[in-house]
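Single-structure report; data block below.
Some chains omitted; the rest stay in position.
Which chain is which? They are A and B, in the order written, and residues in each are numbered from 1.
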Amino acid sequence: MDPNVKVVVDTMWVLITAMLVFFMNLGFAAVESGFARAKNCVNIMSKNFIVFAVSSLGFLILGWGLMFGDGSGWIGLKGLFFASGADNSPATGEAYKGVYSAISWTGVPFWAKFFFQLVFCGTAATIVSGAVCERIKYVSFILFSFAMAMFIYPVIGHWVWGGGWLAKLGMFDFAGSTVVHSVGGWSALAGVILLGPRIGKFDNGNIKAIPGHNLGLATLGTFVLWFGWFGFNPGSTMAADPNAIGHVAVTTNTAAAAGIMTATIASWLLMGKPDLGMTLNGCLAGLVAITAPCAFVGVGTSLLIGAIAGVLVVLAVMMFDRLHLDDPVGALSVHLVNGVFGTICVGLFAQDKITGTATGNGLFFGGGFKLLGAQLAAVISVAVFVFAAAAVTWLILRATIGIRVSREEELRGLDIGEHGNDAYAGFQVFATE
Amino acid sequence: MDPNVKVVVDTMWVLITAMLVFFMNLGFAAVESGFARAKNCVNIMSKNFIVFAVSSLGFLILGWGLMFGDGSGWIGLKGLFFASGADNSPATGEAYKGVYSAISWTGVPFWAKFFFQLVFCGTAATIVSGAVCERIKYVSFILFSFAMAMFIYPVIGHWVWGGGWLAKLGMFDFAGSTVVHSVGGWSALAGVILLGPRIGKFDNGNIKAIPGHNLGLATLGTFVLWFGWFGFNPGSTMAADPNAIGHVAVTTNTAAAAGIMTATIASWLLMGKPDLGMTLNGCLAGLVAITAPCAFVGVGTSLLIGAIAGVLVVLAVMMFDRLHLDDPVGALSVHLVNGVFGTICVGLFAQDKITGTATGNGLFFGGGFKLLGAQLAAVISVAVFVFAAAAVTWLILRATIGIRVSREEELRGLDIGEHGNDAYAGFQVFATE
């Protein structure tokens, strides 16, 4: 193919899929606010809206450089600030001259690369927002998000996608079960532990269901996330490779479909009725789980992975409740549990032959424990680093400006307390706790 | 053009437009729940969400093979299960070796073909959900949807797009007025008849308007459908043919615009005020009607087709009410009536010269009754087969697990009854029937 043509079609693919991933911000905003109470709707919308602005600035200022700058196995060290290092993209391979070598394999212009990577960074940051909602201070969330976009996410990104030590170890994460979802998940877990549960959630040792105020909104948000995932996974080729992108679209969709069915059945069996929230989270669980292996496994395997993910998410929601970890929207069950599961799936189910990436085969396809070992090393090291870095950040914020709103504000709602707004002016809304 | 380049650009076009069609699921969910009552919102969202998972699995397991497998004029017989027949796509023409010859004309990789066809199958299945809402059992809807995706839709698909007898007869349906919309419509009609009307709809022979609970949501949903139709119709080229896709985008949009205007005017004249529901359904009517002929007619003709469709939908809503057929969202008036109308329009208005497909000319462009006859054969045969197959399916479900919820559950709302969820926890919602 004419190399000029290849640059054009690859750039179109990268930008259009990046736009779809950007659109996932709307999905997260809708899901999280729909699963929470009306009195906190403005606050959740605000957090989910501003977090992409924060990510855009933080990733530009420092994140990109830490993630993709040439450097050590741990962090990037060159071209750190304002994405302003030398770079002659779209040149690739030998022809590439610049300081962002780790991403010189994709032959698109520099700002197209940047935009694609930015929307992934934004996704990691927004995952946290749901888990900590209905009690976190707005300003503290904003500051934590800067830390995510400028430091926590880029460091892990460097390890896996920036030529760092996990990449060198032979660990594979096609579209980010680890880099995006488990990074968001571990950060959220630290926040959930340090914030404590919402008032009334675990009174007297009971687990109280606090129903979401708009399940239709949550459903529309999940549709948007599913839609956006067709950018997230097929776009992670960062090239319009026809075989790969068609294949990945189908593995992605099949895992989502399977997750929906098994989560629905599991909630029907375990809870007596098919709870809509479980159906929606089953979809997201399947999508998160297939994110790492989507290009390395067959369609049949994607069905199996999604089916397991759908059951896992239901069990995980119940487990976190019993552990008295209050995650209002199920973000830990979706992104953390299935981010880890999906990463491991690469080590179990990958096949070299699928779309041409030489991952080596997973355990169940005769590859032994080599690939699985690399995947487990990533799971553990990411858990340790991200949980620690996030906990330190949360603790600093707690010790200085505080991370939790006052009891009065929490009862009244964060919309009035943090923003002076009423989400549903004119509607009669009752307290539901 | 370099054949490798053609595969790349065609694959991008097919996948991106397929994603837009996937997104229509959100549109259907929003339209249908917006036009129904708050007490059934969770149930409608659940149905519209799970139906695409059902379609994804059903079409993978059997639907694709029945539709595109080489076989008789009636059904596919080779490569039936799990889309696993021999296939060397993206090879086309003489170079194609495989069992899915009917779709070997489009030069994209196998899974890209599959994904595109899957989202169309999902659309047909979701059309039914609106017509049967507010009284159908969740489990019965799920099972019926499997029948649609695995059997009813693929059979008609084989007749028209899978090289079956209607294709051989010279019948043309560019993007699915028949294959998608009338198949969905006839299946819905069978369901509406066998379910009976909602409690209170036709008491004492009166027709009672049961207003939708969120007309803003219905409007946003219609916007999404309109947006998705730019994937549905222009994508049905299954190739990035620049003349055709630009032309089809404009005929599609013009028909929608005309349908909006005439439906608004018609409701203004007939009902005294411009009812928003009619405006929205006028848009959808124009889109459904232009779906079959969009690539075969000029822009001026698309304006005429849309204008007629907008009036038809208003009259059809009134007619179904008088027939005491209870269709809460107007799905029959939109998809069935205008699916048939659009199919006939090909026979009336097609012109060979438009985008290069040799359809022959329609009646009004000197082609006589040849093309019109083939279109009418399709209308009638599809009506008979789909209505019968759907009725048998509904009857089996009715005789076994039942298709309608109890009177108590219907009055209370299906959200609590079927799912144990409240769509709007905290809001004061009054009964509106």
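Everything below uses one rule, namely that a contact is a pair of C-beta atoms (placed from the backbone, for glycine too) under 8 Å apart; a residue touches a chain by one contact, two chains touch by 3 or more.
Because the structure is a prediction, the values reported are computed rather than measured.
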Total identical subunits in the assembly as filed, 2 in place: 3
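Everything below uses one rule, namely that only the chains that are shown with their structure count from here on.
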Rounded Å distance between subunit A and subunit B, as computed from the means of their C-alpha atoms: 33
Residue ranges of subunit B in contact with subunit A within the complex: 2, 4-5, 7-9, 11-12, 15-16, 18-19, 22-23, 25-26, 29-30, 33, 41-42, 45-46, 48-50, 52-54, 56-57, 60, 82-83, 90, 108-115, 118, 138, 214, 217, 418-428
Subunit B partner contacts - residues on subunit A that touch it in the complex: 1-2, 5, 9, 12-13, 16, 20, 37-38, 211-216, 219-220, 222-224, 226-227, 230, 234, 240, 242-243, 245-247, 249-250, 253-254, 256-258, 260-261, 264, 271-277, 279-280, 283, 299-300, 303, 427-432
